[in-house]
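What follows is a short report on a single structure.
With one protein chain held back, the other chains of the complex are shown just where they sit.
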């Protein structure tokens, strides 16, 4: 694994700047990037319709950044052609239609696993990164709990 | 197929603004976006190393935009949960590390085919959109030809 | 006769030496027929004619397709966008 390949992981209260972040992982040899972004839903259709006024994201920041780095390492182990990786989780009070996370990875060509790697990255973020969100809406506020219970070794 | 879902297709000489384009396809019900971006490689490793000074992209613009719209329709037919779609191809003189294309699609959740749809979109762009690029480097200039020969019905 | 506009892209433009041509062709001419006419006039097209793609009025057209009146025809090599 080359050590000079860019890996950017961060828990931040700042807005996500996709163009800037993508530029950070675009090398002279880069030809392809796959990205995933999640947003706050203002309206959720799921056994009825729920309105969300905002989400309040909280992180165990130092551990969360360490786990993001672990996920980036897992991506590199599984997809050896990856060049740059970005995993940035935004925290704080986030309103509907605001991007909350970016998982992005680059490679020389698109048939190198970039799509699978980005998908793996967001799946792992939702499984193991210590971040929680409280949903605030017209019917009050409640913490959203993940469904993933860690197995030993994760 | 709902008709008020945003579909943005364009052949443009302007820089791609990912944050802006993503916002255009983020609805109140949107929770996930998958994106693909391609960039100009300055250095290509492929049976030796090739340097690229810049690429000159040319399009048969009205047909290219019609074909982009056709590809967006194909994506919607295959992945019924898609909300917004962006396919923007940049043309003109583009230097290494510059994004040349964005294919992006949104949905309420990530397990809706957004990754597969974005990948399908870029594959189709490379197959059927009438755009060509001339590569200019230290050893002169030459047109890059695609490898896809259309079958009847495409 | 049928007056058509022919647009040429990428390498084909270099081989023909023009971005577009205005041509009078017999009514009933197919894409294949027009291709053969162009190859006779511009012999450099000979080596690429098997990979040439054609469009009629901004839609892909097969060799056997008959060219309608006042059509906008385009010829181009395999695409390489993205």
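Letters A, B and C name the chains as they come in the text, with residue numbers starting at 1 for each one.
Everything that follows uses one rule, which is that a residue touches a chain if its C-beta (ideal position, glycine included) is under 8 Å from a C-beta of that chain, and two chains touch if they have at least 3 such contacts.
All of these numbers come straight from a predicted model, not from anything done at the bench.
**Student:** For the full complex, can you list every visible chain touched by the one that's not shown?
**Tutor:** Those shown chains that the absent chain touches are A.
**Student:** Since one chain isn't shown, list which residues of subunit A touch it in the complete complex.
**Tutor:** Residues of subunit A in touch with the missing chain: 38, 57-60, 62-64, 66, 89, 100-101, 122, 125-134, 143-150, 152, 154.
The rule is simple: only the chains that are shown with their structure count from here on.
**Student:** Would you mind naming the chains that touch subunit B and likewise touch subunit C?
**Tutor:** The shared contacts of subunit B and subunit C amount to nothing, since no chain touches both.
**Student:** Between subunit A and subunit B, what is the gap in Å from one C-alpha centre to the other?
**Tutor:** Between these chains, centre-to-centre, one finds 23 Å.
**Student:** Please output the residue numbers of subunit A that touch at least 2 other chains, ranges allowed.
**Tutor:** none
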